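One chain of protein is taken out of this complex; the other chains stay put.
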Amino acid sequence: MKISDSKYGVIITTPGLVIIIALVVFPLIILLVTSFLRYTAVYPISFTGFKNYRYILNDRLFWLGLQKTIVYAGGVTLLTFSGGVILALLLSKVTRGSGIFRSLAMFSWAVPLVISGFMWRWIFNPNVGIFSDFLMKVGLISEPVPIFSNRILAMLGCIVADAWVRIPFMCIFTLAGIESIPRQLYDAVKVDGADCFGAFRHITLPLIKRMVLVGLLITSMITFRTIDVIFSMTAGGPGRSTYILSLYLIEQLWLRVNYGTGSATGVIMLLLISSFAGLYVYFIFKKE
Amino acid sequence: MKRKTVQLLLAGAVIICFFAASALPLSAVGPGDINWDKPGSLVERITGQGPVEAVPPELEGYGVKLTGKKGMLTGYQLPEGWKKAIGDVKRIVLLNSGSLVHDPATVLNAKIFEKMTGVSVELIEMRDELLWPKTLSVAMAKSTDVDLFYIDRGMMDIPHLSAPGWIYPVDVLYPPEAQKLFSEGVLMSMRGIRGKFYATPLSLWSEYLFYRPSWLEKAGVEVPETWQELVVASKKLDDWASANLGPGYSGMVCSIGDPDSVYRLWTMITYAKDELIVKEGKISIDPEVWKLFTDLWVKGGTSKESIEYRWPDAPEVFAKGKAGLIIAGSVFMKNFGNPEFAGAIQGDWVVKPAPAWKGIGIRGRSLGEPDTWAINPFIAPEKKAAAMLWLDFFRSYQGQFNELYVEGNESSMKIVYDHPVIKAEVEFPDVRSVAVANHMGETFPPQAPEVLEMFKEYLHRVVMGEMDPDTALEKLEADIDLMQ
Partner (left out) sequence: MRPRDGVAKILEKPATSYILLIIILAAMLAPIVFTAFTSFKSRQETFSWPPTYFPQKPTLQAYHQVIFESPIIKHLRNSLIITLGTTAVVMAGGLFTAYGLSQYKFRGSGVVLLIFIATRIVPPISLLVPFYIIMSFLHLINTFTCLIILNTFLWYPFAVWMLKSFFDAFPRDLIDSAIVDGCTRTRAFLSIVLPISAAGIAAVAIITFLWTWNEFLYGMIFTNTRDVQPITVGAHYFVGDELVQWDSIAATAMFVALPGLIFFSIAQRAIVKGLTAGAIKG
């Protein structure tokens, strides 16, 4: 008996589907259901309709968190993008010792976020860290800068630390894109008299665009709901200047002990990211 | 067929959700087989004292080196019927804040307990920020993986845990005569709804004023006795330090980067004024206390970096000799004397009880909130009995003696400070006993942790110079009203 191709597809997808349903869809449903419940430590559980959502949308802290999240995710994505692409371009040019250079460029990815949070906190520490000391030795500043006592610097510090871990991922994606470009194309434009800027604009950029955009999408999606670096570096301070939505979520869960509003925050974040990702994917595919 | 499968799956998921979500309190049978008043009354049993002896190697564990050190290895007496009550329980599982290398007294007491009862004590070392999420997860899931929770801010967390019945009341351990052994602050912070006791203390902290006499002398500043004087003194010291020592030096440092440090200072200043934070069941901010708190930065010479310091950070700065004054906890009496940690200030620091409020002369007032253990109500009755024995033992004279003597935390049992060995060998016994005698505490409403975050936010804004204290207070009060 010969089964049709689409049935075959269902069959070989099934083991994976079981995993998704058990591990992925199931928690999603729990999240959705609890977001409509009054689910706190103090009262018995009951259905509340959209009350949790109304509470969140009227909360000053939610809007503050959203604003900070956009700045943070935007900053990290931008830095990761530019750092990753520049690094990849340079790596693709280097021929001698390229293996060593590539391995070195990947190293920061191997450091777990928990550890890198600590590392950066320590580096930026005005009393023992090397950041202030280095700048002082170079002569840029005259006394140690307390990074985390300043609204803007604290945010920047967190962005740098987070992007530092994510650059290799972006870089490797871009590099793979560049490697797949046939050499002959470059030779062809060289003959036409284009310089390296021209070659980049007319060949590299269009051909790596797709790969870079996928990398960008993954990076921005993850940074939108990330927590590790901020949690270990500033925990939202000073004065809630690095208060991202994930911290708002944590506050709902752990400080208010309110799983209803906590889940509702999760759902809202989910909606925000997926609509963003949806738009993004739509525009990429539309153009082609 | 396909649709049916999907429906079935959905229905199944929803049912399990509700099953899982129905976290209703359960009533549990108590470990009734123990007679806490035999042999001898409860107070006699828990205040029993043994000699202070060298610790044998078999009482070591968890990578803690105790050989060569001394401790009180006997003294506490088990209550009658304990053996029957615990049945064949061989092990209890406890959460602990931070790693045990830093808690030698806990390890020693655990080993003594094991030797005495045959029940081994397994301690889970949790990073302190994640202790609370872990506790909540276990409690909400009614899991029995953990027998005892570690509660490091009882005034805030016990109301949350006791209301839904997620911790087990232990009133039987606190008859009126036993309550007299502990200070009011300690007792208040172990209470939950309906005034019941839910925990027992393990380690206690007090906050003290530390200063550098050489700085004060050179700057011509008197030792501050009150909070008001502290503001002035810190300013003078700061001016002197920046003129003579250069940038990076400040009059005073303070950790206000994490909520717990903020709340220790906030309660301390309020209690010094002989007031409470909770009035008629609501959290209220005394305007004068807020003024003074913010004045430490606005008018005083406290370093602005304080807003990024978590609790061990400011003492580290002081230990490097970069500040003249600091409010810090008990453990730094030991650490500032350690040349490895505080080489720069050896022989040049003094500790005094906390400042008083001007006009109200109580010195040494600080928050008397101990770290505590509380029992998971969903475990088997025999385990509960074993857990209660552990609680009974740890708050005893012997247990608290070791906490103070071996580890350098405060003892929550006041009479331990009268022990001759403590007087002779522990750092600054007089300063400590003044603080312990003046401990205060209260029971907060469940909104307290949120309010505290808000308090911290506006405090930071004032320190950063974004807001003046009056506007900040107004906004803070408006936000707090919304919550309560």
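Going by the order they are written in, the chains are A and B; count residues from 1 in each one.
One rule holds for everything that comes next: contacts are C-beta pairs under 8 Å (C-beta built on N, C-alpha and C of every residue); 3 or more make two chains touch, one makes a residue touch a chain.
Predicted model only: the values in this text are computed from it and were never measured.
K.L.:
Which visible chains touch the chain that is not shown?
P.N.:
A, B
K.L.:
Which listed residue (B:Met140, B:Val232 or B:Val350) would be found touching the missing chain in the intact complex?
P.N.:
Reading the full complex, the residue touching the unseen chain is B:Met140.
K.L.:
Consider the whole complex, including the chain that is not shown, and state which of A:Gly65, A:Gly129, A:Pro146 or A:Gly239 touches that chain.
P.N.:
Only one listed residue reaches the unshown chain, and that is A:Gly129.
K.L.:
Residue by residue, what part of chain B touches the chain that was omitted?
P.N.:
16-17, 20-21, 63, 93, 97-99, 101-102, 122, 124-128, 130, 133-134, 136-138, 140-146, 312, 316, 319-320, 331-332, 335, 338, 340-341, 343
K.L.:
Which parts of chain A are in contact with the chain that was left out?
P.N.:
Where chain A meets the chain not shown: residues 5-13, 15-17, 19-20, 23-25, 27-28, 30-31, 34, 83, 86-87, 90-91, 93-95, 99, 101-116, 118-120, 122-123, 127-130, 133, 164, 167, 172-173, 175-177, 179-180, 195-197, 210-211, 214, 218, 221, 224-225, 227-228, 246, 249-250, 253, 259, 262-263, 265-266, 269-270, 273-274, 277.
Please note the rule applied: only the chains that are shown with their structure count from here on.
K.L.:
Can you give the whole-Å distance between the Cα centres of chain A and chain B?
P.N.:
37
K.L.:
Looking at the complex, which residues from chain B come into contact with chain A?
P.N.:
Those in contact with chain A are residues 9-10, 13-14, 17-18, 20-24, 129, 132-133, 136, 140, 160-161, 163-164, 166, 246-248, 257-258, 304-305, 307-308, 316-317, 320, 322, 446-447, 449-450, 453, 456-458, 460-461, 463-464, 466, 479.
K.L.:
Taking the touch rule as given, give the residues of chain A at its contact with chain B in the complex, in rising order.
P.N.:
Against chain B, chain A makes touches at 21, 25-26, 29-30, 33-34, 37, 39, 41-42, 44-45, 60, 126-127, 142-144, 146-151, 154, 231, 234-235, 237-240, 251, 253-257, 259.
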